[in-house]
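The structure under discussion is supplied below as structure tokens; questions concerning it will follow.
Only one protein chain is missing from this complex, and each of the others stays in its spot.
Order of writing sets the labels: A and B. Residues in every chain begin at 1.
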Amino acid sequence: MAESPHRAAGRRLQLPLLCLLLQGATAILFAVFVRYNHETDAALWHWGNHSNADNEFYFRYPSFQDVHVMVFVGFGFLMAFLQRYGFSSLGFTFLLAAFALQWSTLIQGFLHARHGGHICVGVESMINADFCAGAVLISFGAVLGKAGPAQLLLLALLETVLFGVNEFVLLSLLGVKDAGGSMTIHTFGAYFGLVLSRVLYRPQLEKSKHRQGSVYHSDLFAMIGTIFLWVFWPSFNSAPTTLGDGQHRTVLHTYYSLTASTLGTFALSALVGEHGRLDMVHIQNAVLAGGVVVGTAGEMMLTPFGALAAGFLAGSVSTLGYKFFTPILEAKFKVQDTCGVHNLHGMPGVLGALLGVLVAGLATHEAYGEGLDSVFPLIAAGQRTASSQAMHQLFGLLVTLMFASVGGGLGGILLRLPFLDSPPDSQCYEDQVYWEDNQMLVHS
Amino acid sequence: MAESPHRAAGRRLQLPLLCLLLQGATAILFAVFVRYNHETDAALWHWGNHSNADNEFYFRYPSFQDVHVMVFVGFGFLMAFLQRYGFSSLGFTFLLAAFALQWSTLIQGFLHARHGGHICVGVESMINADFCAGAVLISFGAVLGKAGPAQLLLLALLETVLFGVNEFVLLSLLGVKDAGGSMTIHTFGAYFGLVLSRVLYRPQLEKSKHRQGSVYHSDLFAMIGTIFLWVFWPSFNSAPTTLGDGQHRTVLHTYYSLTASTLGTFALSALVGEHGRLDMVHIQNAVLAGGVVVGTAGEMMLTPFGALAAGFLAGSVSTLGYKFFTPILEAKFKVQDTCGVHNLHGMPGVLGALLGVLVAGLATHEAYGEGLDSVFPLIAAGQRTASSQAMHQLFGLLVTLMFASVGGGLGGILLRLPFLDSPPDSQCYEDQVYWEDNQMLVHS
Partner (left out) sequence: MAESPHRAAGRRLQLPLLCLLLQGATAILFAVFVRYNHETDAALWHWGNHSNADNEFYFRYPSFQDVHVMVFVGFGFLMAFLQRYGFSSLGFTFLLAAFALQWSTLIQGFLHARHGGHICVGVESMINADFCAGAVLISFGAVLGKAGPAQLLLLALLETVLFGVNEFVLLSLLGVKDAGGSMTIHTFGAYFGLVLSRVLYRPQLEKSKHRQGSVYHSDLFAMIGTIFLWVFWPSFNSAPTTLGDGQHRTVLHTYYSLTASTLGTFALSALVGEHGRLDMVHIQNAVLAGGVVVGTAGEMMLTPFGALAAGFLAGSVSTLGYKFFTPILEAKFKVQDTCGVHNLHGMPGVLGALLGVLVAGLATHEAYGEGLDSVFPLIAAGQRTASSQAMHQLFGLLVTLMFASVGGGLGGILLRLPFLDSPPDSQCYEDQVYWEDNQMLVHS
């Protein structure tokens, strides 16, 4: 409202030009590099004389759709808890994720799937692109309300590259297993966002404090996000695993882990709450930690009991994080973590990586039988022992933390570029800065 | 707000300790008894040299996910119609259902699926666990706003056991067909809840009357629940049926039955409404009766016309129930049925059971051909006539009503235990009793 004409004019051009520039660039790169894979190309598919039932589409599309709902409905509404930032939470989620899907198709394609110089796309590349968008949105959660859309698009541009490189190092160079992305998505996205938030630290942010909380109905909107994330998380972790028992087992673990993180969250939330009351922030977030924590080990022979134990631990740690660690993070470490991504994605992601180290280290030929080749091909081929695989998993976590920190730092420097339009401390968490206010007259 | 310190301290410990105790107990039982089945175990699956496409996962997982959405999104938001009880409706749905998924895995596993003393889990056991959670949430609907979370958890503990036993008696001992659970889920859950509500009758409940209704936006939130339940109900009824034509036919019947219950609901709601106006309560609930009423007969050769007729009847009866029978139920029978589960699940469930009696009694070898073996294996094997199957179906309904009534009575006695924290009459339907009120300051 109390904005200078110069700032408004700057924004008027920044966002449209950046959108046009980025869309133009990805379109050209698509024209040059992106091609159908053998399952989406009419000639290639029919040349092979396949049965239609063999098309990868039928094995992965239902899971893909669930993941797609999680990225756009789940993350979008979960971040709509802020009382005056619902339009931006939902809108910028849309913008960032849509761009990330295109851009990560290119980045991941260049790194992983080059066939004769081309990037070949199908349902698997779509799942991977959605995963990258998920990581970008996790980082977005750490700076929610404190950065404008043009800044966020540049951030997505940078983070998608680093996400792709990190994932390539882990999965292709180190031979690390991480189907559901405890490391590549959650740990990476969270620490990228936290370092970013540290670099962008705003000492005067209490000027916007009155807008930082939720109101009754914004919390109900956020629950739309929570519940769809919770319900579809089994599809998230299992979408890219090996077919058959791999997908089936991952779904089972995630399902049970989430039930246990839910019970852990309610237990701890009531235990630490004033007069034993529950805190809606915990319910909205920490119940999901059970999905994060089995992102690495979900494909392995974790056992149903293992899933329950891991989920309970993650839900409890996450709840305690919201209660006790978030204030310390701001006061001592100068990290203003709007959505508490450290509690939902950071700590449970690291726990999930460590759980992967443990379960990989316990892998035996007896437990996996002929299935060892699907889950741990390098162990099955005799190129690695289980202990060696565990060490590689642990090293993958360190690599991820390194890439995330460097990336978050670079992102912070990028967003502090003076010509980029950043909301003033008194205008954070406020839709009116970015949205025509005709819709807001009645309610506000 | 006007709460004694003693009560608050009691709750402070009750809920956390109960969560921890129950989670600890199920975790130990999982460790001892629960194992992968041959489709989730790496060694067992690969030993069999199956094609991955044969894994049951690909036949049932999309339906399972829809059921999962119905349980958590559908039931959760449908109950969020209360103006000041949205947090509790969504939150306690989460808590109860999460616990019921674990606990019913064990109960149903002990009764049904014991292999060498072990409970073997996969997508089918997950569907069955979700079904039990559905029944628990139906009962929850009858006492919504009148019981605290610790009470509700104990209720789920009891109801899950009785649900499992009733289902076992019907499906395994009596050879009754009830894929979509008109009897085992809807009739059982509704009458369990109604008897429970009778035992917990509160003569002074009008003290909370001003909070018992909805407001404009809480009704819109409830419609999220309604629509997802309506849309996914075909998956609910078909999730556990025989593969191939069985699932396909069940989906078809449910789809058409729901369209007819919707038209019936609109017709009757406008007919009985003041000045011909529609009542949102009817639309939110009675449109769903078409899904309930084909829960038993949906797998049978009901015919598309039969689905329309049954759906129309169920939607009409349900609407009339909300208008005329709910007040009588409270005034004459002292049953305070918050969500009207008698109208949505009780009467349509009984109708559905009777429809199953009728359609089973009409089964012929001509109509089912070789498919008779899938739908009515005992008739196909010559062990029963169609009339005998119909009699068994009817007996199954009586057994269900008996188990539900006894269970609801036991549940009522359990919840009246004096040390269990029950909200006073003046604090029913009120989130502030259970939730930190920082989020409620602005709106209330």
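In this text, a contact is a pair of C-beta atoms (placed from the backbone, for glycine too) under 8 Å apart; a residue touches a chain by one contact, two chains touch by 3 or more.
None of the values given here were measured: they were computed from a predicted structure.
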Of the candidates B:Gln102, B:Ser139 or B:Ser214, the residue in contact with the absent chain is B:Ser214
Check each of B:Cys19, B:Val176 or B:Leu308 against the chain that is not shown and name the one that touches it.
-> B:Leu308
Listed in rising order, the chain A residues that touch the chain left out are 3, 8-9, 11-16, 19-20, 22-23, 26-27, 30-31, 34-36, 39-47, 50, 52-53, 55-58, 61-62, 65, 68-69, 72-73, 76-77, 80, 86-87, 90-91, 94-95, 98-99, 101-102, 105, 121-123, 126, 149, 217, 221, 224, 434-440, 442-444
Chain B residues that touch the omitted chain in the full complex = 53-54, 58-59, 62-63, 66, 83, 213-217, 219-220, 223-224, 227-228, 230-232, 234-235, 243-249, 251-252, 255-256, 258-260, 262-264, 266-268, 270-271, 273-280, 283, 287, 301, 303-305, 308-309, 312, 366-372, 374-375
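Here, only the chains that are shown with their structure count from here on.
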How many angstrom between the C-alpha centroids of chain B and chain A?
-> 33
